[in-house]
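A selection of the complex's chains, in situ.
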Amino acid sequence: MSESRPRLIREDGLRVDGRKPEDLRPIRMEVEVLKNANGSALVEYGGTKVIAAVYGPRETPKAVQLPDRAVLRVRYHMAPFSTSEHKSPAPTRREIELSKVIREALEAVVFTDQFPRASIDVFIEVLQADGGTRTAGLTAASLALADAGIPMRDLVAGVAVGKVDGVIVLDINELEDEYGEADMPLGYAAGIGEIVLLQLNGVLTPEEFKKAVELGKRGAERIYAQMKETLHKKYLAVLES
Amino acid sequence: MSITPQREPIMPKLRAENIIKMLKKGERVDNRGLYDYRSISVSIGIIGKAEGSALVKLGGTQVIAGVKAELGSPYEDRPNEGVLQVHAEFVPLASPSFEPGPPNEDAIEVARVIDRSLREPRAIELSKLIVQPGRLAWVIYDDVYVIDHDGNILDAGMIASMIALAVTKLPKLEISGESVKINREVKETPLPLNTLVTTVTMGVLGDILVVDPSLEEESVLDTFISISVDEKGRIVGLQKKGLKSITPKTLDSAVEIALKKGEQVLSFIRKVISSPQEYMKW
């Protein structure tokens, strides 16, 4: 944090990658990218590349079944080559926590009560990590669930808001995450206006926090629109074929 | 893989409905107000072998935090800082629903939220814990040990950790040339702290917020939010948990409550650590 901390907001007020504080990185979305999975999606937020697959509703071992709803089983996992340094394949404490946080975000929107005793399995693989992997992963998971035809109350868009050099900025990249003052991942069901994931890793005043949530919601709404369009295109393509 | 958990313990339906009904009227089964903490009692120094320790009873929940200091390597990307390691163990002694074995996702989450709440506002001044830059540093282990689980482990663990760290005395270092050894007979230097921190955990029932939920309340509430605050009234961490969503409006209220209740808890912690001798009974 000390020596070579880079400057994150340039003199012209722009960020290290030339974005304005409220800009998203270029975002790419694609669904049905895998053959075996019931649903799948590839999502890129700038250099962050994530792929998600959904299997289910399917049979699940008795020991984890619930009588009145489906269980969600979610794994957030990083490929060994996704980070600057080679990552060991064993799940880290961070991966275990993020799997839980993403699962809980999805619990809030999936109509699990329609599939008692079944499981809906969501596998998220981070292929390249450049900031915002959990939120890109949540977006990908939501798209993959839609692609699998799992009924949901709403789609969920994920985006990380940060504070860098004192400025509240949208969709932080790895450099901004590492050297910034705060990283606040948000999962937002924009159609119904509900927050399904929220963490704060950093320090914010109450005013900054309010501003960050506001900026995050607006960013998520834009991502949400792109998600809708992506799914719409796919269904059109299906209808037209 | 994170899996939707079984709801534990299973509560009679009538009891559950009653708890909900009361909460909706702003009442709680244990007669607290919605924003009241249960009574907190603290015992300091109960683990003499630890560099610092505290037992916190938050209602029926009992958590011990034990702080140990060892020598180790600094992180490669932090060559001029000591190391903080927070771990939580939910030992099976504490609850019929805890299993022996490595920490599960709940224990890991508790430890990581406490860790971040300490780390982000630099509650501990890690730069003063370096012994030989890039080579040797103090490694501070904060172990959160749950021995009775009656709800809101996070706040109990956070308070116990904060107090245990605040009363920690580092052992003396005996340095001769290259060799550095710990002399645990002499413990003198307090851990350098920049601020006290606490978490305020609330259950969420629609737009109703319930501070410091008990185990019974936890098992009927689906959703929780924990907000970490420091002595400067800043938000230094946040974690939404559970199965349901939260609206932006309720989030605003939660922040407001957390800042207010957090201040009270921090005052309590300050009181304890300023007259530790009064809390040295178990």
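Some observations on this one:
Read from first to last, the chains carry the letters A and B; within each, the first residue is number 1.
FYI, a residue touches a chain if its C-beta (ideal position, glycine included) is under 8 Å from a C-beta of that chain, and two chains touch if they have at least 3 such contacts.
Note that the coordinates shown come from a computational prediction; the quantities given were computed from them, not determined experimentally.
Stoichiometry of the full complex in this file, given in the displayed chain labels: A x3, B x3.
Here is the rule we use: only the chains that are shown with their structure count from here on.
Spacing of chain A relative to chain B, judged by their CA centroids, is 27 angstrom.
Residue ranges of chain A in contact with chain B, taken from their complex: 1-2, 64, 66, 69-75, 93-94, 96-97, 99-104, 107-109, 112, 182, 184, 189, 192-206, 209-210, 213, 217. In the complex of the two chains, the chain B residues touching chain A come out as 1-4, 6, 78, 80, 105-106, 108-109, 111-112, 116, 120-121, 127, 225, 228, 230, 233-248, 251-252, 255, 259.
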